[in-house]
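One chain of protein is taken out of this complex; the other chains stay put.
Showing chain A:
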Amino acid sequence: MRIVVDLNRCEGYAQCAFLAPDVFTMHGEEALMYTPHAGDAQREHVMRAAAACPVQAILVDQRDDQADEPAAQREAEAHVR
């Protein structure tokens, strides 16, 4: 699954780091580092972290079927003229 955090919004509350420590970690006092491409085993933790983020800064793939294959590739194939 793919993850991106809007770090302009993030205020370093670290809720995500408690709920999904394998994906979100604090670097220093308040800089957030995260794994943009986490295994699907993490999905439940990550979804919980995204829901708990007080500023809603965590964006996770909304497409369940997307898994780990390159979506663009698949869409490109679906559109071969």
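Keep in mind that, in the parts below, a residue touches a chain if its C-beta (ideal position, glycine included) is under 8 Å from a C-beta of that chain, and two chains touch if they have at least 3 such contacts; residues count from 1.
As a working rule, contacts and distances are computed from a predicted model.
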Task: Determine which name in "Carbon monoxide dehydrogenase", "NADPH-dependent 2,4-dienoyl-CoA reductase/sulfur reductase-like enzyme", "D-ribose-binding periplasmic protein" or "Multicomponent Na+:H+ antiporter subunit B" the UniProt entry assigns to the undisplayed chain of the complex.
output: "NADPH-dependent 2,4-dienoyl-CoA reductase/sulfur reductase-like enzyme"
Query: Tell me, which residues in chain A touch the chain that this view leaves out?
result: 1-4, 6-8, 10-12, 27-37, 59-63, 66, 70-73, 75-76, 79
